[in-house]
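Omission of a single protein chain aside, the complex is shown with its protein chains in their original locations.
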């Protein structure tokens, strides 16, 4: 069995838990090289997404992803709202009509999500943004044929950690130039929580993708 | 020989020295129960008085006292400017026409100075203002017949210290009500420096009043 | 002390210079004085002069201009200017119809302005005065110094200035100003202290979890030092103390001023106003106009004051009359 609506719901819940737990940490990352609101923004948006998606019974992963995405777009704000919102929205569009999502479909969904992020943010790799987590993770999915939870999480974590040594060229951290080096990019950190949560759901629920 | 123009000049100089030396202390007294500018005000005014009176050769104590007074009135500002200015101005008027000032004349000059202060400030004794130094010192002069430097200084000091236990009813300290108790009144402290300086000049110069 | 200044002993002079440079269409500096005066004079009008210690910007020079003050006298920080400077203000404002001094009730201000009146009379200028004492945080007593003048003074400037602009004689201008004084009450609070530049350190200390209710505009305390409260609680306390004074009652119409003391963000002042407007509605008091911003500050103190001015037809008309100053526009 691939990823079902239920698994998407669990994914959202787990991500939300991690975001709420790490709200202060994410905000501190953003205080170091941005304007210090990233944890607050993500926590507000995910809390609202939980509330919103609790209102309905969803027929398909796509429907659930859509409400999740639209809530992020509306409630996160800042740079991360449009970016995370667009990513999830593109996934929703990508898996439209499917009751379950298999590995190939998941890979395509991530490809589309990344394309959405790139189009919205006009950022490229190595500019110290969440692109630096999403790009490697898409390559990782493309290079494999089945989901390896541990390896997936590892890849995401490594990518996030690598943003530490980069000099920012997009987003607020870019104003710091060299002074941006030495700090993990906040958007990459929350991207890691999102990806780690997906990985945990797939492993714990015995999803076969 | 009584108090001459030269002695008045020395009095002003000595007072100025003490005010400048204790500028921070006077300001701190005013920070505790006022608005924290008393030392600044007095230091500015006395510095200007020194400058102003250095410009001319004075014929009489009265002329010198007048320029001293007018400079204080103009440059000290706040509550203390009109009060110290009026006090010195009244002295100037009181000793008009005299080349030297004897004990009786000095006593009268102080009486007039106090009257000026009372009329200007509408304060009475025991309201924790400089009146609480000037009133006892006038009584002290009235009760004696010759100037006793040590006793004069003592009397002024004691009067100043007694303001510590008073509750303020005039000036900014009045807003503190009970909380004004326990602090020396700033205007009384600078009055003490003025009186102590006079006493030192009389003693050091061997003035016979 | 962290300030964007050059020389702590020169702040007032440099401020006057920068202000005259910025607003030469509205005000000008009278050379060698502490006076900023109107550029555009209304001939034969009663002159309105205010002032006092500096550090309360935009008070008072920010209210110089058509419809408000004719001259502002800028003393040293928190220190009333001497009578000679007030006299310069009176001279600048006089155009033959006499001058009204709007004085805030502090010993220093009252003494210096009164001495200036005596000097002006010697120069045969007709001068009268009103003394503003709107701060209900302090007990009203004729025996003590009495109540302080705080931000409500700005309403008095507006009313007196508008009345003078009608060409009314000095006695009538004074009567309108006195009506405004009778009808205005204020109270303030503070979250932090302020630093007189020449003193170099804060006037007092307040713990991270404390506030002072009833704070004056020079850091003089008022009613109590308490633990930090919410904006809603602060609104309740300030308004209830103001209303206790008995001037503003159900059925009355008022103008409201939510005044920032220097470093309180406008956002916080508006949050406070949200509650103030609810409370007044509840009490049956109609808000005719609300002014939110920095009108009378205490250098960089964090905190605010609330002022209520009870209005009648005359005061409404005078409040609404045009004013063209750098800090108050109608």
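In this document, chain identifiers A, B and C correspond to the written order of the chains, with residue numbering beginning at 1 in each.
In the analysis below, contacts are C-beta pairs under 8 Å (C-beta built on N, C-alpha and C of every residue); 3 or more make two chains touch, one makes a residue touch a chain.
Keep in mind the model is a prediction, meaning the values are calculated, not measured.
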Handout entry: Displayed chains contacting the withheld chain
Key = A, C
Completion exercise
Of C:96, C:169, C:200 or C:274, the residue that touches the missing chain is C:274
Completion exercise
Touch with the missing chain holds, among C:23, C:248 or C:310, for C:23
Exercise for the section: Using the touch definition up top, pick the residue from C:239, C:258 or C:315 that touches the left-out chain. Expected result: C:258
Exercise for the section: Check each of A:3, A:49, A:65 or A:79 against the chain that is not shown and name the one that touches it. Expected result: A:79
Fill in the blank from the handout: Which of A:7, A:66 or A:172 touches the missing chain? It is A:172
Practice task
Name, in rising order, the residues on chain C that touch the hidden chain in the full complex.
Solution key: 2-6, 11, 14-19, 21-23, 54-55, 57-58, 62, 191-192, 208, 211, 228, 230-232, 234, 256, 258, 262-275, 277, 287, 290-292, 294, 297, 299-300, 302-304, 326, 329
Completion exercise
Residues of chain A touching the missing chain are 27, 31, 34-37, 40-41, 44, 73-83, 120-121, 127, 169-172, 174-177, 179
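The rule we apply is simple: only the chains that are shown with their structure count from here on.
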Practice task
Have a look at which chains touch which and call the overall pattern line, ring, star, complete or other.
Solution key: other
Practice task
Specify the chain most distant from chain C by Cα centroid.
Solution key: A
Problem - Computed distance of Cα centres, chain B from chain A, in Å - result: 75
Exercise for the section: With chain centres taken as the means of their Cα atoms, state the distance from chain B to chain C in Å. Expected result: 32
Practice task
Provide the C-alpha centroid distance between chain A and chain C, rounded to the nearest whole angstrom.
Solution key: 54
